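First the structure, in the form of structure tokens, and then the observations on it.
Only one protein chain is missing; all other protein chains are in place.
The block that comes next holds subunit A.
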Amino acid sequence: MTSTTQTRAVTLPAYSHGIGGRMAASMSTPGGAIFLLAAALLVATIIANPNFGDPGVIIRFLGRTAPIAIAAMGQYYVIVAGEFDLSMAAVIAAQVVIAGNYIGEDTSRNVTGLVLMLLLGAFVGLLNGLATTVLQVPSFIVTLAMMLALTGLVRHLSGGAADAPPNDDFRQMGRGVVKGVPVVEVIPYPLIILAVLCAAAVWLMRRPFGRTLIAVGDSPDAARIAGARVWWVKTQAFILSSLAATVAGVLLVGHAGVHPTVGRGYEFAAITAVVLGGVVLGGGRGWVLSAVAGAFAIELLFTLLTVLDIDATWRDSVRGVIIIVAVAVAARAWTRGRRTGSATPSNSGTSDPSPTTEPVPGTNTGGI
């Protein structure tokens, strides 16, 4: 009895360190380190090409990168739930072709077209999710089949040829800017959309849905026994992923023309960005903004390679090396992070200012 009251009397602090300590600790996790990597790449690019240091240039770069960052965010929901979404590029292609053919020059169809595209995106996600959860087919196979089917359908309907882009009003979403902003001159619309989606994603991941999503990814059995509706949570993740692909498609229409190959390779690019952001394949670990930072880091790397005058053909090789090295280092870091609590706190003690950090305030807690 007395012991009970005593334990109750001691209120555990919500955090073991001040904000600086927690920030330093999260920077040592893969999900935090990606921000450092992105910053380092940005500095390196500016050193290699001082023109890139101009705020106006940087803000336009961020605007161009927004579609891939949004796709990475969508992929994050699926990966953190322990699944894959390979159908992303096919969804983007389908949306782009719809924008070209249904909306076209008719500005009065802009709103209905957008609603139609979002509904189609949600429907594709619903199909992916239900086939994965209710039919118990591995998501890798489900979304691969969805990719085949959707790509085939889009190419069949469009004849595999390019179409005229939709009207300029619709394309404004992807290419428009807010003018007359101090310092940066302009703010591209895609960047605003990205910022809003980031804020929404952080909020969502702190809601019960986000918590359940991570729990489901970590251990579906435990989540089910704890009372989570695993099938519905996972299905929602797929819907969010397809919706993100839809938004990326809407933004891409502003830049690229209308062609069934728009968005090719986005699924692997998004998965790469997410994994580079320290999100673990298999689910249960990772922060959504780290995935976004991963997308920016990859695009910055490409910019740096261009600035350094490296042949475009070698880009893929460099990207491959970076992915493998980053994930190998991250694998080490997660393992080390897990072991600091139990047996060997000394091996990270030299670099980590807080060796007593037991639960590793990693990016999966959503806090800084």
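As a working rule, contacts are C-beta pairs under 8 Å (C-beta built on N, C-alpha and C of every residue); 3 or more make two chains touch, one makes a residue touch a chain; residues count from 1.
Basically, contacts and distances are computed from a predicted model.
Colleague: The complex has one chain missing from view, so what does its UniProt entry call it, picking from "ABC transporter permease", "Pirin family protein", "Binding-protein-dependent transport systems inner membrane component" or "Fumarate reductase flavoprotein subunit"?
Modeller: "ABC transporter permease"
Colleague: Which candidate, A:Thr65, A:Gln95 or A:Thr272, sits in contact with the chain we can't see?
Modeller: Looking across A:Thr65, A:Gln95 or A:Thr272, the contact with the absent chain belongs to A:Thr272.
Colleague: Consider the whole complex, including the chain that is not shown, and state which of A:Ile19, A:Ala200 or A:Ala328 touches that chain.
Modeller: A:Ala328
Colleague: Pick from A:Val57, A:Ala122 or A:Val137: which residue touches the chain that isn't shown?
Modeller: Candidates A:Val57, A:Ala122 or A:Val137; residue touching the omitted chain: A:Val137.
Colleague: For subunit A, enumerate the residues touching the unshown chain of the complex.
Modeller: 86, 131, 135-138, 140-142, 144-149, 151-153, 155-156, 160, 225, 268, 271-272, 275, 281-282, 311, 313-321, 323-324, 327-328, 331-332, 335
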